[in-house]
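With one protein chain held back, the other chains of the complex are shown just where they sit.
Chains here go by letter, A and B, matching the order in which they are written, and residues are numbered from 1 within each.
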Amino acid sequence: MRPSWMLRLFAALGLLVLLAPGLLVLVVSFSAGDFLTFPPPGFSLRWYQALFTHPGLMAALGTSAMLAALVSVLALLLGAPAAYAIARLDFPGRDVLATLLMAPLLLPTLVLGLGLLLVLQPLGLVATWPGLMLGHSLVAIPFAVRIMTTAFAAVPKELEAAAWTLGATPLRAALRITLPNAAPGAIAAGVLTFLVSFDETVISLFLVGPRLTTLPVEMFRYAERTTDPLIAALAMSLIAFALLMVAVVERLMGFTRAMGRD
Amino acid sequence: MSDAAPHLRLERLTRHYAGAPAPAVDTISLDLPRGALLALLGPSGCGKTTTLRMIAGLERPDGGRILVGGQDVTALPPHRRQMGVVFQSYALFPHMTAAGNTAFGLEMRGLGRAERARRAQVALEMVGLGALAGRKPRQLSGGQQQRVALARALAIEPELLLLDEPLSALDAKLREGVRDEIRALQQRLGTTTVFVTHDQTEALAMADLVAVMDAGRVEQLAPPEEVFERPATRFVATFVGRAARLKGMLEPGGVLRCGGLALRSTADLAPGPAEAFLRPHRVRLLAPTEAPPPGFDNLLDATLARRVYTGEVIALETETGAGPVMAELHAGADEAWRGLAPGAPLRLAFRAADLAVFPAS
Partner (left out) sequence: MIGWLLAAPALAVLALAFVWPMAGLFRISLNRTTETGAMETALTTESYAKLLGDAFIRELVWNTLLLAGSSAAIAVALALPVALMVRAASPRWRGPLALMAIAPLLVSGTARLIGWMAILGDNGLINAVLMGLGLRDTPYPLINNWTGVRIGLIESLMPYAVLVLIAGLGRLDPRLEEAAATLGAGRLRTFLRVTLPLAAPALLAAWLLTLVLGISAFITPRLMGGGRVFVLATEIYDQALEYVDWPAASALAMLLLGGLLLLMLLRAAVARLGRQRA
């Protein structure tokens, strides 16, 4: 049935609410003024300039990028075998394992971050690379496992069986047949895990310090204190980056399939 | 078929599925000589595919043994059995070309790149796809994909060739041609082959031996002609080919009393309630004054109930005093009978040996 005009109106309203912040960030980031004024007094690139020459934020950007890269690689390496097992093998407690690996995503990041702080602080691991990597892996691994499980499950079982009958040991079949065919999914998992770590805010808030901090935390702190368009430029850059990454995933794998429709 | 010892032997092979009341495969035993082609024929769910998968090592039997060339392979994982498998869905590796697919088994055996490529090319040419070696599966038609799957299985020069419903995914027009090609190739190579099908025409046309299966058991294991002409069980009589079913009482001396009429049969069973099956092509239509040919001991008066035109054959369904009997007319022959209309009186004759009699179920 074709949707009524009322439905269209309300749906448009809903979408407007969802997309408005993004649009505003875009506009204000090019503002020539000194505050988050709308409409902006003029347009200029000054805040982008200020952003890319801001030492504190750029240092944090480098940290976040490096951290996200390391965490996503780690999550892929650890998650792939687990995902393969869940998707392709039949063993007792398989569903329990799947649930255990998803468990961290069920709790609020606030609580997860607090717990990490409590145990890592006495060991002096707060504001260190190991500490941050541990904290980010906590949410990255479940994500990676989830996406890769879907990717592995999508490879027809008969392909592996065919490889076995041709003389491939189960290991060789997994590496030569299943993995290459699941590769797009693995790449999608990598990209999305990178984003998850790159944007991770709350856990990081508990685990950063003067000697090591991440971009989302610095952005948060900046937004708490000041309201100038620099933060909008930063926000816009992050939004653009995230959208670009998602476009890449969509190209590779079809986004909704990558998320694994429940 | 020269070797005395069977190339493939299944010994009391059994497989259960959890939660199912009856076994999927129920103590199946059969022998297959070297170079022969065996068809596992039966309706869906009869256990034929499960049996094939057990031979391939893709499923583990719950009981029994599988011997190839005298060796017990039951515990061997699939990658250690020397068997070429063609799956119903072909299962071609989408990320490799036809040549890559075909060479895969050779790669697993450690052959060098040049040797692999050569033998893969030979295999592809055997199935007529030499020119398409560089294509990926998605660039090939269904029929071409099937040939690549076949080439891939044959390239490793397997002990056994196993085919799971190889023709079912093909268009009806292609099926006959491919069927004959597979058979010709198999005979040329002399590879012992087992193939699974639910299509009896395929089984009868291709196989040296047919195993008719139902509910996990082999009802009859025999060459095609024997299965068709001398069905061993009621199931085979009704599953393979068409047959009329006559119910009655078997008396001593092989006389079957149906509907008050006495039919002569060669049945060697204890007297009692019985069912007899009669194939249409064994029934001779007699002209009103024609005498039955010698040996045709059974003569029935019949009324034509239905005629069904299917092109090559006109199926006639008649009613007799003994029950419904089926006859057929062939296109081109029997011009005199073509004008028959329902209700027309007929005289039918058939031999005593043509009645396949079984105890009533």
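As a convention for this text, a contact is a pair of C-beta atoms (placed from the backbone, for glycine too) under 8 Å apart; a residue touches a chain by one contact, two chains touch by 3 or more.
Treat the numbers as computed from the prediction; the structure is a model and nothing was measured.
S.K.: Sort by label and list the shown chains the missing chain touches.
M.R.: A
S.K.: Looking at A:Ser44, A:Thr169 or A:Thr201, which residue reaches the missing chain?
M.R.: A:Thr201
S.K.: Looking at the whole complex, which of A:Gly14, A:Gly42 or A:Gly62 touches the chain that is not displayed?
M.R.: Within the whole complex, the residue contacting the unshown chain is A:Gly14.
S.K.: In the full complex, which bits of chain A touch the chain not displayed? Write them out.
M.R.: 1-4, 6-8, 10-11, 13-15, 17-25, 27-28, 35-39, 74, 77-79, 81-82, 84-86, 89, 91-94, 97, 100-101, 103-104, 106-112, 114-120, 134-135, 137-138, 141-142, 145, 195, 199, 201-202, 205-206, 216, 219-220, 223-224, 227, 231-232, 234-236, 238-239, 242-243, 245-246, 250, 255-256, 261-262
We adopt the following convention: only the chains that are shown with their structure count from here on.
S.K.: Can you work out the whole-Å distance between the CA centroids of chain A and chain B?
M.R.: Here the centre of chain B sits 56 Å away from the centre of chain A.
S.K.: In the complex formed with chain B, which residues of chain A make contact?
M.R.: The contact residues of chain A facing chain B are 156, 158-159, 161-170, 172-173, 177, 180-181.
S.K.: Write out the stretch or stretches of chain B touching chain A in their complex.
M.R.: Listed in rising order, the residues are 56-58, 77-81, 83-85, 87, 89, 91-95, 104-105, 108-109, 152-153, 156, 162.
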